[in-house]
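Note that this complex is displayed minus one protein chain, with the remaining chains in position.
Right after this comes subunit A.
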Amino acid sequence: MLIAILELVYKINTEIIKIWNANIIPSPISVFILIIRLFETKMLIYAILSSMRRLVIGYLISVVIGSIIGFLMIHFKYIEENFSSLILGLQTLPNLAWVPFSILWFGYNESTIIFVIAIGSIFSIILAVDSGIKNVNPIYLKAAKTMGAKGYKLYSNVIIPAALPNIIAGLKEGWSFAWRGLISGEMLVSATGLGQILSKGKDASNISQVVAVMLIILSLGLVIDKFVFGRIEKSIRCRWGLM
């Protein structure tokens, strides 16, 4: 229904008023049909699967390493004093800027893309862990200490759960950076994946394909955000009474 209305608007603008150029603006129906066709040929399924695989691997690497660095920063003050502004600066560096660097290190292969994904999201995860822990209400730490919590137990039972709402926000941000890294990496490096289909569409001047893939990327991002991070966030906020 929505597509029909959009198509009508599209037809009016391209064929009757003629203010839109059909080579630049794709027809909604053709985009829709193309998405179905891409699914039928299984090309899209494979592309999504291979993209997702990279994304998950790259993201997990960045979560693990990022958390470790974050904890180290909290634990050893001099790391923080010396590197926090560097990390803040690196976080603002766009993912795309890492692609040439990564190609020189790893060549045109899978590792390059995973590296771009990981490096793109790691800094926001480090910063989230760092600030999440720093912003833990000191009263919780005091209370925990008077109840005999020390060292590793203090971390696992108090500091991490208390910092979790902030850490989750950082993980979410990291995820969105990972997505960007994935697409930029794939567009420049890969022979498979969503970014590559996007890139092929551009090469063939096929605006419908470009828009179709963009829509798919968008909806995948939305679905993951809503069903994975949205759920985790909601359950935490519910417990804390932040809703």
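Going forward, a residue touches a chain if its C-beta (ideal position, glycine included) is under 8 Å from a C-beta of that chain, and two chains touch if they have at least 3 such contacts; residues count from 1.
Here is the rule we go by: contacts and distances are computed from a predicted model.
Only one chain is not pictured, and the protein name UniProt records for it, out of "Electron transfer flavoprotein subunit beta", "DNA-directed DNA polymerase", "Xanthine dehydrogenase small subunit" or "ABC-type quaternary amine transporter", is "ABC-type quaternary amine transporter". Of A:31, A:44, A:113 or A:162, it is A:162 that touches the chain left out of the display.
Contact between subunit A and the unshown chain involves residues 139-140, 142-149, 153, 157-158, 161-162, 164, 236, 239-242.
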